[in-house]
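Okay, so here's the structure we're looking at.
Every protein chain except one is present and positioned as in the full complex.
Let's look at subunit A:
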Amino acid sequence: MTTKHVRFALLLLFVLLFLLPVYVLLVTSFKPLSEADPSQAWNLPRVWTTEAWGVAWEKLQPGIVNSFLLAVPGSLISAALGAMNGYVLSKWRFPGSELVFTLFLFGMFVPYQGVMIPLVQLMVNLGVYGGIPGLVLAHVVYGIPICTLIFRNYYVTIPDELIEASRVDGAGMLRTFASIVLPVSGPAFAVVIIWQFTSMWNDFLFAIFLTGPSSWPTTVMLNNIAGAQTVPYSQQMAAAILASIPTMIIYVLLGRFFMRGLMAGALKG
């Protein structure tokens, strides 16, 4: 037994611990009603069935549609704003732009509870309270700091000489952006879109404060399903998995970019 083996064994042990909740979710979701009982939750199903999945899908489906209506446009708008801000704050600075950036960053940490009561009031006054557009607006606005940060940190790596050369050639700000910066922005767009999609999909706080029943996204619907004493365990757990599938797919396929978004959250600027 070398230390390498010990390390490997410990890591495997932690894998088992990390997957414990996943095991319970999966096996319970495939159980028939008769077996979906807390006392049997560690057991494998004696009879495998997807009946709970069918019911869960039916209950959750409107929320999933709403979540897509929220997260797809929301993440695209966020990315567009982030790219513009990040470009200016790294390559087309104006007096005070560093201060603006720091003031933006604080917005990343502000607990949303601190703006919620006025935000609800404002949305009511604007007539967008309760619907998906208002929720998109909130996510886009409060997503500006992180999106700006990710793009800024990415654009900093583009050599200033390239921008300067384009300027000397007489190209303006937008022209330089379109011809020099945009063509190499792919990875940053991927990071921001994935990051924003995931946080909009998983958000609960904004959704519960700002939307009404017809616009409830997946998380709120799931919480209602899970909170109801009458819903069998198998359906609750199937619904929880269903609600997680879109972000899990993104994570599996594009985990690399997801990681970069996470690291940006650590302000490595």
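One rule holds in what follows: a residue touches a chain if its C-beta (ideal position, glycine included) is under 8 Å from a C-beta of that chain, and two chains touch if they have at least 3 such contacts; residues count from 1.
Convention: contacts and distances are computed from a predicted model.
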| item | value |
| --- | --- |
| Complex member absent from the view - protein name from UniProt, among "DNA-binding transcriptional regulator YhcF (GntR family)", "L-lactate dehydrogenase complex protein LldE", "Sugar ABC transporter permease" or "Nitrogenase molybdenum-iron protein NifN" | "Sugar ABC transporter permease" |
| Omitted-chain contact residue, chosen from A:44, A:65 or A:110 | A:110 |
| Contact footprint on subunit A, counting only the chain that is left out | 4, 7-8, 10-11, 14-15, 18-21, 24-25, 38-39, 41-42, 81, 84-85, 87-89, 92-95, 97-98, 100, 102-107, 109-120, 122, 138, 141-142, 144-145, 148, 172-174, 198, 201-205, 208-209, 219, 222-223, 226-227, 233, 236-237, 239-241, 243-244, 247-248, 250-251, 255, 258-259, 262-263, 265-269 |
